[in-house]
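Complex shown without one protein chain; remaining protein chains in place.
After this line comes subunit A, so read on.
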Amino acid sequence: MTAPLLEVRGVDTYYGPVQALRQVSLHVDRGEIVTLIGANGAGKTTLLMTVFGSPRATVGEVYYRGEDITRVPTHQIATRGIAQVPEGRHIFPAMTVEENIVMGTIPIGQAHLDADRQAMFELFPRLKERRNQRAGTLSGGEQQMLAIARALMGRPELILLDEPSLGLAPLIVKRIFEVLKEVAQSGKTIFLVEQNANHALRLADRGYVMVNGEIRLEGSGAELLSNPEVREAYLGGH
């Protein structure tokens, strides 16, 4: 059996004295779409940031392609083939759309810049229209697309997405989930953190449910969707 692409083993993470993650273990295999759902403050974002070593896990390990990356400096994680689309998008507001896209190439250099940028403009035509505009002037949905494009520019094998649907109109959320499906079909592995459990579980192969910093449930997307506990807590009970 081959090792999973990403494996988190027994991780505890603290913010100062506050424990945010308790003995979290999960894994993401190559080519999968895995989702992590949970309420606000459950520790989902902390888990993604722990993969990037900021904050670092106090107990436990994070493995990527079978290598222990728990203590690798944050800025070297991207070079290993992991990209993150963080909560709140975190585009560089004073840079142009194009410069934001170029920022994504740091892990691999600019050898594929022209072709990849062209591909991103085909995936998100809106970004092409606004390529010379300051990214801070984009709408929320456009910023989200820019953050996804930026992550893809580094040709990562694994993409971590933190609540890409947060605060966006339903039509745009639909479009973003379509894009994620296309990205997955192109051979990328996706680990998706969401509060929008309905969309996320429909897209995902497998899912985990996090409560108060612990993994409470796991199963296939369909299993979790039909689980009464999940329906009650995250899908509005109907």
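Definition applied: a contact is a pair of C-beta atoms (placed from the backbone, for glycine too) under 8 Å apart; a residue touches a chain by one contact, two chains touch by 3 or more; residues count from 1.
Please note the rule applied: contacts and distances are computed from a predicted model.
Undergrad: What name does the UniProt record list for the absent chain among "DNA modification/repair radical SAM protein", "NAD(P)/FAD-dependent oxidoreductase", "Amino acid/amide ABC transporter membrane protein 1 (HAAT family)" or "Cytochrome bd-II ubiquinol oxidase subunit 1"?
TA: "Amino acid/amide ABC transporter membrane protein 1 (HAAT family)"
Undergrad: Using the touch definition up top, pick the residue from A:P107, A:G141 or A:G213 that touches the left-out chain.
TA: Touches the omitted chain: A:P107.
Undergrad: Which listed residue (A:T58, A:Q76, A:Q118 or A:S139) would be found touching the missing chain in the intact complex?
TA: Spelled out, the listed residue whose C-beta touches the missing chain is A:Q76.
Undergrad: Considering the whole complex rather than only what is displayed, give the residues of subunit A touching the chain that is not shown.
TA: 52, 54, 73-79, 84, 86, 88, 90, 92-95, 99, 102-104, 106-107, 110, 150, 154
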